[in-house]
Structure formats: structure tokens, C-alpha cells
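Here the complex is missing a single protein chain, while all its other protein chains stay put.
Think of it as A and B in the order they're written, each chain with its own count starting at 1.
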Amino acid sequence: MDTLLIHILNSLLYAAVLFLIAGGLSLIYGVMHIVNLAHGNLYAFGAFVAAWTVGLLVGGGTPTPVLYLVLLAGPVVAAALGAVLEPTLLRPLYQRPEEYQLLITFGLLLILEDLIRLIWGPYPLSVSSLFEGMGSLNIGESIYPTYNLAVIVVGGLAAVGLWAFIYRTQFGVVLRATSQNMRMAQAMGVNVNRVYVQAFTLGCFMAGLGGAIVVPQQGAVLGMGVDALILAFVVVVIGGLGSLEGALVGALMVGVVRELGINLFPEVELAVLYLMAAVVLLIRPAGQFGRA
Amino acid sequence: MEEDARAVSLLKTTQLTKYFGETHAVDHVDFTVTEGEVLALIGSNGAGKTTLINLISGLIPVDSGAIVFQGADITRDSIHEKIARGIARSFQLVNLFDQLTTLDNLALAIFSRDGKTRKLFTLSDADRAVRDEAVAVLQQFGLANKAGMVAGGLSQGERKLLDVAVAYALKPKLLFLDEPTSGVSTREKAPIMDIITSVVRAGKITAVIVEHDMDVVFKYCPRIVAMHQGTILADGTPEEIRNNAQVTANLLGAQAQS
Partner (left out) sequence: MSPVSGPNRRVLVAAGPIVVVLLILPWVVEPYQTVLLSYGLVFAIAALGFNLLLGYTGLLSFGHSAYFGVGAYAVAFTVKYLKVGSMELLLLAGILASALVAAVFGLVCVRYTRIFFGILTLALSQVLWSLAFKFFWVTGGTDGLRVPTPTLLGVSIDAGQDKMAFLAHRYYYYVLVLFVAATAVMWVIVHSPFGKALQAIRDNETRAEFVGVQVWHYRWVAFLISGVFTGLAGALWVPLNGLTTPDILVWNFSGEIVFFTVLGGFKTFAGPIVGAVVFNYLKTFAVGYTVYWQMFLGVVLVTLVLALPTGIMGMVARLSQKWSQKWKRTPAP
């Protein structure tokens, strides 16, 4: 029973982080119809910035609760990066075929990947003190890190917050209108350029947040971005590109399958995930929740 | 339909139906085409003409009803099977291979018709027979001097003609032409229709032409079928259609205003 609970918590933990990454990817696609291959790097950026900022302050007398807040530097920087990248690199390409949009984000992926190495060097950064600082809980016979629960809560809050943001605010209305029919929205006086940059920034913020919250637990390592991107693809493929609900369900499914995979067939855990994405695409091209 | 009983029915739909949600685009339509005729399909915007063609040609699946072609039930046939049986169509919004030349647009249709597109290891330009035939068709449609131009670079009138020519080059038994003159100036309409009807008649092809311009319809088509809100309102000679009260009320009136 306890082990079952732990498995469920692990699944949720993984799903929470994946939702943040994949949700951002999906949001950007939903609004702008661009698949940002560099999205994983923004997640990695969030992780590195968070780790580095906390690393500067840790041991310097900053109270620990503040350090948890300082993690937010990650998403903020990722968002700022997004706000710069969209107008400069992506905007010139909206009229061009999809291939070019993919290619430019691939170029961006290569650049950002090395930029991280250039800034922070080839070695992992870690702030495990924040992870350990929260201690652990007893669940029956076993103990479970409190920090992991915090991550699950943050993921859940992010999902709820995003939902409220998109379905309950003026900005959300504009966002959805633009996503459904860009020309129509434009005709109705929506400043599409502004919506695009806002959506992109928001998507990057989510990715950065995902990076920041995994840092205390896993550290920040080179290559984490690309790994995350591929998994985020699996999530959005399962849930449907452009759908936030889909990203949530996809993240949960991937979380569960991965937890099962790690425990039952560790060799092919990743292969199973990719196959799952392929199978979902086969059965439902637009994903579970896609607007086919 | 009584008068058609003697002639050979080429195509027959029975109770053909397609709804898009609340829209009854095609609603229990019985539609017959007789071998050898050139028929006009008329109706105001949204009457269901294009949807009817889409159903018969296989672009969209039918909700219910049946389509019989030369005595065979083709309701669930794939597009490919329908083409193979000899049903071809053109498109209301021009559908061409824009990066291929005008000649290649036609050559492809001919290659495909002759089952030659399965050939991987011969050069297409080396096939003189296909090339000559493509050139001949282009000449019939007055496009011979555009043979080397990419289809994307043609004028709207030329594109409409090429769209018809590509369908014609398949040598179909039954040809649907969905508004072959839409989007071209009134002045260009008559020459285009002249070309199309003469080519179709010379090729002894049965054709169904969707057209909004009543003068054109009355001039070129001995039989007219009028649709309205997904159903067939009237079916007869130009004279009968002109004098049909329902058609005048629903269609010709609107025509006069527009």
C-alpha cells in the first residue's frame, strides 16, 4: 500500500515537471503554431539560472525561505529570454513555410545549448541544500522527501493558475481568440504581435519554472534541455499539440508509464514512452484532446 | 425523370445525404446524369452543389444514401477507385501543382491515367507519347504557349482552364466542373466556356457544370438541375427552368439582384 502511494507520488512528481515544460510548449504551439525545438533549452536555462543565483546566496546569511523564492530567478530569466527571442528571431518567419520555423528553433537549440556551457562551464550545478532543507515525511514504513511534495504542489498550482489565467481573464480571451483565428482577431483590433510575444514569454516562463523546481532535487546538467524536449514532445503528442488540458493529461500518463517502466522494464523505459507517443498518433493524429 | 428512362443512366444517386451539424448541405438528393449530356447544376451560394460533387467524387464520406455509377454501387469507393471508373472533377478554388510546369501538370494526369506513375527508372521527358498528348490537350485549351511556365505563375483565367484540362486529360466518362469560370472577369467567361464546352463535346464526355451565370447556363446547357438548401428544386430544359416559379423565386430573383 505504501509502495503504491510512493509510486503514485513519483508519477505525480514527474508529471508536475513535465506539465510545466510541455504546457509551455503546447501553449506556444496553440497560439503561434510554432513548435519551438529550443523549448527544452529554456527549461535548462531556468534550472541553471536558479541554481547559480541560489548558489551565490547560499551560506551568505540569506534565510532559507527566501532562497526558495530566489529559485524564481530561473523562470524570470527564461521568460526575459523568450521576450527577446520571439520578436527578433521568430517574428520574421511567420509568413514562411513551417520548415523554416522549425529550423530556426533548431539553430537556437544549438546556440543555447552551448551558451549554457559557455556561461556555467561543463560541470553540473547543484543546490541540494534546498532539497535536504525540507526534510522528509514518513509514509508508512518508508520516508519520502518533502521537497518532492512541494514540487507536486507547485505543478498543481501552476496548472490551476494557468487554467484560470486562460479561461477567466481578459488576456485569456484574447489569447484564445488569436489562437483560433489569428486574422479574425487581428481584424477585431487585437495586437497580434503583442499577444504572440506574451504567449511566448509565458510559455518560456513555465519551462523556466519547471527547470527551477527540479534543480534542488536533480541539479542542473548539460543536455537536460534536449532530454526534456523529447519527453515534452511525447507529452504533447499524447495530449494533443496546442491543448493545455491535453498537456496535463499527457504529463500524467507519461508520469505513470515512466514510473511503471522504471520499475518493471528499466531497459526499455524510454523506448516505451516514444512508442506510446507513436501509437497515440496512430490512433488519434491530433492527440487525445487535440482539435482535429 | 420519366423522359430519361429510355436514355442510359450513367450516374444515379438515391437519397444522398450529408449534414454538417445543423447545416443540411445535401438532403436526400436523387440526382441522375444520362450518358452523353452536358448538364448544368445551379443554385445560390450554399445550396450544396459543391458538397454534392464532393460526395460523388469521394472527397468526403456520405452520411446516407447511395451512389450508383454504370450499374455499380460506388457509395463507399475510394477516390482512387472512382477515378479508375472514370469520374473526374475540377475544383471551384483552383487546385493545381503550382511548382510544376503547365505541361507537367497535364503530363502527370496522363501518366497517372496510364498507370505510368509507378515507373521509377525512366525519365518522364523521354516519353514522347505522353508529351505529345499533353501538348495536344494544352492546344485544345489554348494554353500551348504557357507549356513551360510553372502553374503558379499563370493568370486566374489560365489557371481555371488548366484545372479543367487536368481533369479532362484523365479521359473520364463523367466530368464534374465546379464553377469553371469563378473568379474571372465577366469578359473572360464566355471564351472559357466556349473552350470547355467544345472540348467536352468533341471528346464525347458527359459533364456536369456548376455555374452561377444564368446567361452562360442557358446558352451552353440543354438540361439544368437547380438546387436549393440541399435539395433539388427543379430539373429540366432551360425553358422549363426559366418558367419554374420556385426557381424564379429562390434563384433567378437573387441572380437578378447580384
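Quick note on the criterion: contacts are C-beta pairs under 8 Å (C-beta built on N, C-alpha and C of every residue); 3 or more make two chains touch, one makes a residue touch a chain.
Given the structure is predicted, the values throughout are model-derived calculations rather than measurements.
Considering the intact complex, the chain excluded from display touches A, B. Here one chain is not drawn; of B:D104, B:E133, B:E158 or B:E179, the residue touching it is B:D104.
In the full complex, chain B touches the omitted chain through residues 57, 59, 79-80, 83-84, 88-89, 91, 95-100, 104, 107-109, 111-113, 116-128, 166-167, 170. Although one chain is not displayed, its contacts with chain A can still be listed: residues 35, 89, 92-93, 96, 98-100, 102-104, 106-115, 117-118, 226, 230, 233-234, 237, 241, 267-268, 270-271, 274-275, 277-278, 281-282, 285.
One rule holds for everything that comes next: only the chains that are shown with their structure count from here on.
Centres computed as Cα averages put chain A at a distance of 51 Å from chain B.
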